[in-house]
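The complex appears here without one of its protein chains, the remainder shown in place.
Then we have subunit A:
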Amino acid sequence: MASKRPNQLFRNMNAKVSAIPMIVTALFVFVGGTAWTIVYSFTKSGLLPRMKWIGLDQYERLWGTKRWLIAIENLAIYGLSMLVLVFVIGFILAALIDQKIRFENTVRTVILYPYAMSFVVTGLVWQWILNPEFGVQNIMRGLGWQSFTFDPLYNAEIAIFGVLIAGLWQGSGLVMVLMLAGLRGIDQEVWKASRVDGIPAWKTYIFIVIPMMRPVFITTLVLVVTGIVKVFDLIVAQTGGGPGIATEVPAKYVYDMMFRNNNLGQGFAASTMMLVTVAIIVVPWAILEFGGKKNNG
């Protein structure tokens, strides 16, 4: 650092220079880019962005498009099921692993490995396993159950659950790891005390341990929700949005509008809606988490 202080701006110069990429990213890409997209979502942009103001037209068109409505519905079904199941499965697995078991490392490694792989890989593997001609359905029929039908990826009614199976397989390991960390953070005394009082283990989990793990739950929740809203590659790889438009999701709608259909305005409006969805979750969390203590920075 400069030994004499030349002037305020040049003080601590090295640190400021090192922070330039962060400042540029924060201001131009994150704030600037987001603002740009929001502004242009009110314009009549088609093949190229055009500053021709049309108010809320894009949003009206968006909410009048069947494909977008299906995408939203899918996101709701996939999201809620994913949220509930990933937490239930993740927590139960963590609780089971936390019972002083042998081979803990092996079990943990196997449950978490899907998370290391690309969503494209996950989507393609499950596309194969759920293939009715060769996969699970074929095997059950081979075992003699001729009427067995399990073809989620070919049945528009339940296709999104086929994606859910893959999503759960990939994501539950992550929740398990975070929950396990939370469980390991619980003081051993809590367990001793509840044992002395003769409280059954499941009650201790539900009424004592889980409330104590609140921070871990909230972090995991934010993580899972933002991941759900972004779901894209999994759909593209596993179903391509099909059959028909049965497994469309907002992120894919945005991509298709922007880069395939030359309908930028729709893409901007749809992505702004995605931003709103995330904000509904993240803003209250941020206020809760960082609200009252601005001085610890």
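One rule holds for everything that comes next: a residue touches a chain if its C-beta (ideal position, glycine included) is under 8 Å from a C-beta of that chain, and two chains touch if they have at least 3 such contacts; residues count from 1.
To be clear about the criterion, contacts and distances are computed from a predicted model.
Hidden chain, UniProt protein name from the list "Carbohydrate ABC transporter permease", "Anti-sigma factor RsgI-like middle domain-containing protein", "sulfate adenylyltransferase" or "Spermidine/putrescine transport system ATP-binding protein": "Carbohydrate ABC transporter permease".
Contact with the chain that does not appear here is found for just one residue of A:I54, A:A156, A:V222 or A:I245, A:V222. Interface residues of subunit A with the unshown chain, by the touch rule above, are 1, 11-12, 14-16, 18-19, 21-23, 25-34, 36-38, 40, 49, 93, 95-101, 104-107, 109-122, 124-129, 134-135, 138-139, 142, 169, 173-174, 177-178, 180-188, 191, 195, 201, 204, 215-216, 218-220, 222-223, 225-227, 229-230, 232-233, 236-237, 240, 250-251, 254-255, 258-259, 264, 267-268, 270-272, 274-275, 278, 282, 286, 289-290, 293-294, 296-297.
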